[in-house]
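Data block below; observations after.
Here is chain A:
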Amino acid sequence: MIADVAELLLLALLVVCGIAACASKNLMVSLIIFMAYSIIMSIVWGLLKAPDLAVTEAAVGAGVSGVLMFVTLNRIRRIRREEAKDDEETDI
Partner candidate 1 sequence: MLRILWDSRIQSAAVILFAVGFTTLLLNRNLMKKIVGLNIMDTAAYLFLTSIGYIEGRLPPILADGVADASAYVNPLPAGLVLTGIVVSVSVTAVLLALSLRLYKRYHTLDLDTIYRIVHEEAEERE
Partner candidate 2 sequence: MSSFVLNFPLFMIILCLVCAAVGTLLPRAAARTVSLSLAALCLAAIFCVFLYVYGAGQEFEYRMGHYPHPWGNELKIGILESLFGMAFSLVLFLSLLGGKDPLDRLVEPGKGRFFYVMADLVLVALLVLVYSNDLFTGYVFIEICTLASCGILMIRGNGRTVLASTRYLIFSLTGSGLFLFGVIILYNITGHLLMPDLKEAVGALTASGAYRFPFLASVSLVSIGLAVKSGLFPFHLWMADTYGEAVPTSSAILSGLVTKGYAFFLVRFIFDVTGPDIFWQSGVQNVLFAMGAAGVVMGSVGAIQENNLYRMIAYSSAAQIGYIYMGIGLSADLGLTAALFHILLHALTKPALFLSASRLSARMGGALKFRNLQGAGYYEPAAGVYFTAAAFSMIGLPFTMGFISKYLFGLAAFRASTPKLVLTLLVLAVSTVLNTFYFARTVLRIYNAPKKPPAERQPAKDLPSYIIAGALFALINVAVGILSGPLTDLLGYGLSLF
């Protein structure tokens, strides 16, 4: 019974996170929700008796691809900041 409720909760959370990650306006928020989505997905895979997948999704999906997305966003922000600085300098 508890397992059923947990499964249902996880599935509902999974769908909500999936939709929220696609719908949110802010990129950073979207990425964080996406990582949560991956973690939930890995738990669901654990429930489905696929421990290999759970480990891999936690390491690859939530870990490495999330980190790569963050790093990209970080680079993009840095580029934007530098441009803003350049603009100020040229204004002066």
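Worth pointing out:
One rule holds for everything that comes next: contacts are C-beta pairs under 8 Å (C-beta built on N, C-alpha and C of every residue); 3 or more make two chains touch, one makes a residue touch a chain; residues count from 1.
Candidate selection criterion: all candidates are chains of the complex that A comes from, given by their letters.
Predicted, not measured: the structure shown is a model, and the values here were computed from it.
Checked against 1 or 2, the single candidate touching chain A in this complex is 1.
Contact residues on chain A toward candidate 1 in their complex (touch as defined above): 8, 11, 14-15, 18-19, 21-22, 27, 30-31, 34, 37-38, 41, 44-45, 48-53, 56-57, 60-61, 64-65, 68-69, 72-73, 75-76, 79-80, 83.
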